[in-house]
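Every protein chain of the complex appears in place save one, which is left out.
Note that the chains are named A and B in the order they appear, and that numbering of residues resets to 1 at the start of each chain.
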Amino acid sequence: MRTATLQKNDLDRVIDLLSQADYRVIAPQNQPRLDGPDSIDVAVFKEIQSGDSHNIGEGLSTTGIKPFLFPKDEPLFAYENRGKKVVLTEVSLDFPKTVILGVRPCDVASVSSLDAVFSDKNAGFNDELFTKRLEKTTFVSYSCTEPDVSCFCTSVGLAPDSDKGSDLHMTELPDGTLHVEVKTKAGEKIAAVIDALLSGDGDAVARQQAGVAAAEKITRLRDSAPILPWLQDLGNFGDEMWQRLGEKCLGCGACTFECPTCHCFDIVDENSGNKGYRVKFWDSCQFDHFTLHASGHNTRNSQFERYRNRFNCKFKIYEDVFGEKGCVGCGRCIRGCPVNLDITEYMAEVAHKAAIPNAMSADPDFE
Amino acid sequence: MIEQIREKARELLESGELDVVIGYAEGSDPTRTTPIFCRKPEDTDKLVLDGRCVNTLPAYLNKRHEYPKKGWKKTGIIGKGCDIRAITQLIAENQLKRDEVYIFGAECEGVVAHPEKWDGSLHEGNCASKCSACDVKIPLDTDFYPGEKPEVDRSGPYMVSAPALATLVKMDDEDRFAFWRDDFDRCFKCYACREVCPHCSCNICITDRTMPSWVDQAAHTKGVFGWHLTRAMHLVGRCTGCGECTRACPVNIQVDLFNQKMKEVIQESFDYKSGYSMEVKPPLITYNTDDQETYIR
Partner (left out) sequence: MSKGIVRHDFEPKIMGFVCKWCTYSGADLAGTSRMDYSPHVRMVRLPCSGRIDPQFVIKAFEQGADGVIISGCHPGDCHYNEGNYYARRRNLAFRNLMEFNGIDIKRLEFSWISAAEAIKFTQIIDKFTNQVRDLGPNEGYRALLDPYASRLVKSSEESAA
């Protein structure tokens, strides 16, 4: 498909043109900061208007694009109790035509992981709230050139310049221009809108080199190949490492809510008088009541078991059920963890254990 | 300093007096440290103590985190001054007994506001604002302190440390509401603020209860307001100001501003500073017959 060159300072014009073409444009934006040393820079994806400042291409946003496909809270329907009658009101499935700009390769790769859960490809149920949004959404991805210390996408089969799941992919070249690659039909539509800003055929060689150079900057390198067979050996479920590494976990949901592929949700009725909403909202396997049964029994009764579940979900359950990895290596769970619980430490530990035959050991100090 | 603590910790673990020593070890990045549970004497070699040690370790002593406590009879804990104030407050609230913990204290020069600001040293630009008004850099109550502990005058009133608070207080009510509404838009209710807090010690948090549902569980703005107000109210007169709630927030909502504001109110109204005494009751579980009632008609 088509390749071209775009000037980086034309990104504002891209936003203008897409807005004029009736797209809802989403881009990463820095959030206002309070005075004082305690505040840090936070960038989130938000709807952008012409002229707003954005930070496309500057670091990885604090939270990903998940909220635009799977919002942190949304109604399933509204109900109202009128005497003996219950009146239900459905929610609209008519979502705006959206383009998300400046998505990092890890984030855009995560879309297929979410799709595996919510579409009827594997699960046998089509969650229209997700799939209808996805149909209307176009992803314009943007290669990383400066991966940070927590990035580990190369350890899970991706790369800083990966275009998996992307509709239109941009790579920043050392000369400051952007190499644009159209990947899909939806991407072609975007390219047609911004056609006036595109020139030439781009520089495929420089783009390749930029990708290689970025990949070399990644310092967190783990071997994920031995993880699946090791996890599939159920004898390792009781290994001492789970508790040793996981007992410091405090049980917040920061890792799961920042994670681009975590998709668990809960449903409650939010009642107000005789009416209310049935609401679907994010839930986290790290919460103590996530597996709490009505009987009072909790199948994952301690925190290390909950993190073990998270690791298994990413590297085993996803592969067993959907045939792909549940982790895209964005590193947000590492940056966001209050106690520096590090998923790559688990990866390293597993690789280490897998390399030593019969290394499974129950630590006598535990239990 | 840390050498002496390591040595003492090793000695107490070897003699069996302590089952575990909770401290800080090098994290997975050079900018970070991570909590460590030393169960074997040799684990104590991993202990570190410097400006990167942001975590408030007494969070592991409260009831919510009952699991690692299984089998601990006596816990050693390495604390900065503010952590030890949190322990003192837990004892004042009967959440902990003094003889269940063995406190290793050390002089603290302050900690970094957020690990991502660590550039090899601690300086004005990256030191947490809570450290600027700290009077427990020499910790209050310790079982082990390397060297001689100097006397410090701590009679002064509570000082608000966050510069942002002054800006917020000056705003109109409407602007302040709008400020929080916009900030809370980012909140997705991961409850990191709750989990890192040494004083959030309920076994089942009110937000996790659905019958009745006092706080909306979904993270729409109404529910987020409900949660942060509830959290702040439950910490009135109890918060010891470690600022971990703000530091742990993945989307940088400065929720400790609520706590700081309330500490100021409590100081002015009831002359109470949390975390300085194991005997004085927290202000909201006691009363004086001549308490201020200017607001009452």
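The rule is short, and it goes like this: a contact is a pair of C-beta atoms (placed from the backbone, for glycine too) under 8 Å apart; a residue touches a chain by one contact, two chains touch by 3 or more.
What you see is a predicted model, and the numbers here were worked out from it, not measured in a lab.
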(request) Sort by label and list the shown chains the missing chain touches. (result) A, B
(message) For a quick check of understanding: of B:A133, B:M159 or B:L284, which residue touches the chain that isn't displayed?
(response) B:L284
(message) Among B:P139, B:G226, B:G241 or B:G275, which one touches the chain that has been omitted from the display?
(response) B:G226
(request) Would you mind spotting which of B:C202, B:M262 or B:M278 touches the chain that isn't drawn? (result) B:M262
(message) In the complete complex, the non-displayed chain touches which residues of chain B?
(response) 168-169, 171, 173-181, 206, 214-216, 218, 220-222, 225-226, 229-230, 232-233, 236-237, 257-258, 261-262, 265-266, 269-270, 283-285, 287-289, 291-293, 295-297
(request) Since one chain isn't shown, list which residues of chain A touch it in the complete complex. (result) 73-75, 78, 84-92, 272-273, 277, 279
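We adopt the following convention: only the chains that are shown with their structure count from here on.
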(request) Could you please state the distance in Å, as a whole number, between where the Cα atoms of chain A are centred and where those of chain B are centred? (result) 31
(message) Give the list of chain B residues in touch with chain A in this complex.
(response) 27-29, 31-37, 39-40, 55, 59-60, 64-65, 67-68, 113-117, 125-130, 162-164, 167, 182, 186, 188-192, 194-196, 204, 208, 210, 213, 216-220, 223, 243-244, 246-248, 250-252, 254, 256
(request) Mind listing the chain A positions that touch chain B in their complex? (result) 31-42, 44, 62-63, 72-73, 149-150, 247-248, 250-254, 256-258, 266, 268, 270-271, 279, 281-282, 284, 287-289, 301-304, 332, 334-336, 338-342, 344-345, 365
